[in-house]
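Here it is, the structure, as structure tokens.
Of the protein chains in this complex, all but one are displayed in their positions.
Order as written gives the chain letters A, B, C, D and E; numbering starts at 1 within each chain.
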């Protein structure tokens, strides 16, 4: 995530990667606007999580799980349920991640992935109300990285979307002041899907879905959440202090829109396997 | 606040300050029992805080804000509202203050300022009850230092008092089990005012409203809260380990009573500017 | 508690202790399966705690106190009260214990002592219900060490049992939706007693109730909770990484059962002094 | 304490916003430099009802040591809201939102500071939000870059910042609180004024690609204006401070200030 | 989300358990070695519905320094459950239960590792519980010892582990979630397979002395079987990895693996 360049990576690596980019090449053979293969496995926590997905983006992999609980609504939104997304940098996934409370970059990861879902208003939270002011469904989607070879944001975004799309939970109703199951099984009321696409800027080049080596030498990155209507629903410049021109932002949006179609298709295909 | 002497300040500074005191002088030209000019600006957070004040005591300045919320009463006082005062040592205000959780001296500051308000029972918390056992007003007064040149306690005490005196909030009532505004605007039910006056002991001298240089060489300090009837409502010896004689305590009370009149007047004058 | 051997204790100490054990001796003259004298003083916090006990096991001593509060039941057990046991490693008790949040060994101590009470189901938590789904008694038993010369677990277990056995609290009932005292005084509904007996393995020897010196050179320890019917109700291997044979475990249970009788008797005798 | 109500329209029939502004009009802005005596540099900003103070300390020794960077100074930004700066009382402990904003502010300011001149040191930027009424992270950047200049930290330029957004389908600049809350999107941004490159960029809401570009262009224009306001504030402080000293250097100082 | 219900009987009239197993029958088990690319060693285990991944890093430099041991490596185990691995959402922060289990896992693994070969270093074992359905600490030990071997850490042997327990008065092996929750007791254990010595031992519930011994004996038998499964998993990974390399060393490797 962070700006490792001066601390960990030698300038030679950066020069090597840029000299490849000068020839239109990346170290793993991809085109600049090409994603690594996306593998999505849904229902990986079938006995305990209401929804789940394991996502591989090359050698980056994450697992996301969804829990649906019944809780009180917030006082200022008595007829709305609640969605929260968290993500973290578990030390299991990389020698670069620390044990201990999350640092700034881990907090950014969690907030950017959360924003990608919430700002896109993909979940109709009004439909998560059971009884006005009393009971609502709370939806928690939590992401754990297993392997970190760059671009945790996009992998996490895909995993959360796939886990939410395949979430199934028992419908509840209030009967004589107590909650009982109706016997129906519900899905999360999704009205849209937005996925995050991250573009790294290295020198004068824009490369999508950066691997770790590329992140380490990037000047900055731009994450763009794109929905099914090709609208931008969230953006975040991070991962370094390099500036971006207006033209680079425009190009990045072009790449993000293009790639979002493939990703959304992949999620929908994976979701079909859950009835 | 603390006892910086051996760690930061050389003995020469202490000797210089004491040699001035021997001549009846202080490094900024004040008399020993003289405060720095007190400037009080109220209503500095008009759009968001129910009350607020910015106070300058020479080059020490703090800002205080009051929030009035509706909450549950404590089970053992169902007909009483709640007042809480906090204060802190933000690193913005001084190179001597640390980033991170509050240390002992910051906790002391907060507790002494809080005690100055609460022990003086200046707020009639019974009048903060909306409905017995159900709804009460909770009053939070929080102080942030902006510039620290000594005597944060007194500056904070003045700011809290001025902010409380100028607090205005909408009256609430219970109608059909829900809270609604009555349309009336309330003030905090203040029955008294107590202000804190801090006297530093340096050698054999007692000086009021110490600046940072004086705090650094003080043997100890005594903070005295004095109310409108010249009663002591709270005292705290702190800021060093030097002992005090009974006579020094008596003299300190004399100074504190004298200075409390000016300070209370200044607060009342400032409060008049808010209708 | 922990595995101090390589860090603090020289090998000479271990050799000395083992050479004594070769002769069937311990450094304080006890037999291998002999406890230090157990002193139990109950009612040491008579004015504030509902139950309390100070326990000495040689130069190890702890104080335990019980508070009985009225609280809400957990949603998934509306007719059950709640018992919680905590224990800690206060720096007062030993130069080996740190100031600060509890480390792994302190967490283990707390959890093992808690499990000794809870897994043994000595308290009938159904009888701690005042009104189904609304009010239950919450019982908190907290242990503080005063002197640590080994075997905090067993000392804490004895103290918790003695404090619980001597706990007296006013019966409450619901009248017109509010809680009132009935005037009766209740005891904790104890249906059984289980005590923890700890055996240290040093070389090929098993010694019960180890002192600090023995703990420091032990290969491992095995704590066994034994109830009044000679059943094992909890076990914990800890305090080192040395393995145990099946035969050693069997022998340890034999020692634990034998010692449990004396300890349970001592607790019951001490409890008689409280009417 | 009293809950705010959603206005019927954020832009009325005459094309004016809830506070009477045109869609590309900034709120009244006042920036002051050198407002705190203890800090090495400081500045305040009032932008509409938003009121923020920034203080800078350093370059100075860094504790804890393990954060030290060997080849440059560590720019540490702490963005904090006072408990009373928002309608409900904010909890005193730093939130995850405050930590993230601290990071994006540091990222926006880093490109203009010659951090490599102070290896192993820390430059501390403390931002306190006294009153929050929309656009606090942008106002914080405006004030913080002035505080850095006031502290004499060598800089390539000041960093102006503004939030652009959308309401009633129209792009607007410098969002107030209500526009942020009830509008259709928010794009906080900051630029390097000499190159128009973007150093802060976040977005929420929903925008087409064309809207983003148009919004950023509006933001760049506003930032260029804000940059002039920043330079004026700096000059006001600087001229004031040196007026009774060496008059001859004034032109040179003006040149330097114009470069920032 | 939907509350689980206590089954009427944990063992039916035919002597079969709720999932159809005999009392001494393990759940279906699948272990895989080398499942993560970033870690120095890794393994996964599926035991019934329990699903766990273990990763090993090291030996490597230890931070913070004050934890350093001068005469051996520090074996640091972090056992964590994902929030979604259990019926109710687990709070994200590590619980006291997770910390205690981390410690007993470290105690169980330490005897087989040549820690004294790496003074001052740390060997990190990270265990993530993806789905918890009983026996997670035992499954974690099974996987972690494979991950250690996969990382090339010198070891005397693998450590197999299983929970034995009691239901309807009968001793049973490899407890599932319901048996753990509604049964009469649980004894998680781990052994050194060559000596049958016990390196993990905990118990709750209520057992006679004779039951404990019988249960441990059942557990030892199960652990010996699990040890074979572990070795097979290691061989599968090892043979796969070296198949196109030096064929001649295979026998030797097999010998080494048989020793673990």
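In this text, contacts are C-beta pairs under 8 Å (C-beta built on N, C-alpha and C of every residue); 3 or more make two chains touch, one makes a residue touch a chain.
In this text the structure is predicted, and so the values were computed from the model without any measurement.
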item: Chains still shown that are in contact with the chain withheld from the display; value: B, C
item: Residue in contact with the excluded chain [from C:119, C:149 or C:248]; value: C:149
item: Omitted-chain contact residue, chosen from C:59, C:72 or C:269; value: C:59
item: Residues of chain B (touch criterion as defined above) contacting the omitted chain; value: 6-7, 76, 104-105, 107-108, 110-111, 115, 119-120, 220, 222, 227, 230-238, 240-246, 249-250, 253-254, 257
item: Residues belonging to chain C that touch the chain removed from view; value: 44-50, 52, 59, 61, 63, 65-70, 86, 88, 90-95, 99, 140, 142, 144, 146-149, 169-170, 181
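In this section, only the chains that are shown with their structure count from here on.
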item: Each chain counted as touching chain B and chain E at once; value: none
item: Remotest chain, chain C as reference, centres from CA atoms; value: D
item: Longest centre-to-centre distance from chain B, chain (CA-based); value: E
item: Chain centre separation (chain C, chain D; CA means) in Å; value: 59
item: Per-residue overlap in chain A, given as positions that touch at least 2 other chains; value: none
item: Contacts with two or more other chains, residues of chain D listed in rising order; value: none
item: Arrangement of touching chains [line / ring / star / complete / other]; value: line
item: Chain pairs in mutual contact under the definition given at the outset; value: A-D, A-E, B-D, C-E
